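One protein chain is absent from this view; the other protein chains keep their places.
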């Protein structure tokens, strides 16, 4: 993907032309990318903090502490797996076959 | 709602019988509720950390730092508004009229 | 043992059928396991935070900052030795030979 | 009770002559009291961090991060209620009537 | 001014049409505004973290920990006075009368 | 350069006799150098925190949290590149050829 | 006293002409004063961090984390009493009557 701080126009172009239902943005340090993407779309945005400095607490706070009105769904530091799974869970709300696959993956036997 | 630590059976009953598409769980301190709900369902779970002690950093970490395999979509400390908005954005993926209302709310004029 | 978030039913089965007097639960990140076990029993539960991210401060806070009504006896980060010793000290309250062994181990010469 | 730093002799006299099965020590800031008591006895010691400065993180770390060999059962910041409950849960291991009362208090209906 | 997350287009319009030599951006929480402004201009951008939650450490880290290539000149939490003074010091590099006034203000007597 | 704490006279001599328009001071731990330089000049001072202990949070706070009246333009931990770029951006306010080179470097194509 | 950042010359004049055996410097935020004084004298310098922002952790780190070669004797946040007592304990090494008074004050009965 692109960098929110170094290539803001490229980020905007990607978000505006994308037909994705859910965005996943990974970022370290100031970690502005998820919030910038969230400011450009009303589709759900998932943010993944990366550990670059300070154990990643800087990026976790930058992504989670969004101002009221522009939510980012934050997952744990370097936890891209949970971001992917969350995206699939969101998409499976309108796709029953996907939901079944998630349930199998999660080992549910209800 | 119920407390994950004090009423685990009640939480389970609520989650298992609910027909909600998205769960929002608010919790302070150890803040286990969002993770416990997430362990019981494959529908998206949004967690809202509350500031009770330490400025709320304890609950933010407890909610965000979930183990791989059980995602919680974490929003900022005491930011219930973003939790509600995120839930609506998720739901609007399969509801176009809802999506239009979110876009109006967010003041989009694309 | 089992994971509180990935195998909640298995955790419950273990706790409910166990005849242990004291539980020790080790967990990293959100570290819900000790609190979940504590919510299922009135026997003492000892929690050991593990360092996975952020030096382990996330798991220490998740385990120590339990809500009033559901205590977990928290020991230091990665300090399984103290958890074992604390368990033995608790058990030795009703077992004098155990108490003598702890006193010898701790090098008491009263 | 007494202060570990200002009245070390008094603390020692109390611990050595007490016939308590479990000790609860409350302390803020450097919070040495629980560890000092733990160094004087093999009976379980419960430590309660108090919020005096820095939201209480200083006392939480001082109490929880004990060296291997001298455990303190740490509860949450200012959470005296959990300390009392933990003490009762420990004592109820050898007192069945106490155990029943705890189960009633915790609202268990197994 | 405008909000980076809620009004990205407005921020861009302001920055692109402004003839200011130095920008000052004040922001709390995720505090993306200074970085977003900095991504849109090569003129110096000064960022002022505001204390909204967590004592302001979230906004300080969000503003200071910019990725290499897009600098923000960060001042202390809620320290708008230093931001103004820094801006004047920067501007006085090409304005000797301004420099004299700063020296008087700072009480220099070289 | 010199150490603020070990060679205060040398630092003063350098600052007072320098004809630099902008100072960059790099420091770890207590990181007094940027603030000490800032106390000796009205020209802009850029501070770069170094990671020596605690992930560098000690030096970041020491440099950023200057008292009102003596600003330091703080960049991210170990982010000397941003310090250099910020210095160039400041200098380019009175040097158009420099400004063009920064714009080229930052990849602007307005 | 004087401010290290706003009145460096005044601080130097005070330290160089003082005949005090021990210096006590109180400072908040970046808290450079104790270190600056310590860089100007080989007499012991005691630093007292003040809580202004972030619970005082910024000033505690700024004062305690001095580089090797220039020690500051740091006491707790806002703990001027301990600074005074430490100064008296240091001075009492060469003044027996002072030592007796400290012992009485501390309630020693050896």
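Here the chain labels run A, B, C, D, E, F and G in written order, and each chain numbers its own residues starting at 1.
In this text, a residue touches a chain if its C-beta (ideal position, glycine included) is under 8 Å from a C-beta of that chain, and two chains touch if they have at least 3 such contacts.
Not measured: the values here are computed from a predicted model.
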Exercise. Where does the absent chain touch, in terms of which shown chains it meets?
Worked result: C, D, F, G
For this session: Touching the hidden chain in the full complex, which residues of chain G are there? Just list them.
Result: 16, 21-22, 42-44, 46, 60, 64-66, 68-77, 79, 81-83, 85-86, 89-94, 99, 102-103, 106, 108, 110
Problem set entry | Touching residues (missing chain, whole complex) on chain D | 3-6, 8, 28-32, 35-36, 38-40, 53-54, 57-59, 61-67, 69-70
For this session: Could you list which residues of chain C touch the chain missing from the display?
Result: 51, 55-57, 76-78, 106-107
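As a convention for this text, only the chains that are shown with their structure count from here on.
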For this session: Identify the chains adjacent to both chain C and chain D in the sense defined at the top.
Result: B
Seminar exercise, completed: chain F to chain G, mean C-alpha position gap in Å, rounds to 28
Problem set entry | Distance from the mean Cα position of chain D to that of chain A, given in whole angstrom | 42
For this session: Any chance you could list the residues of chain F touching two or more other chains?
Result: 57, 64-66, 69-70, 76-77, 106
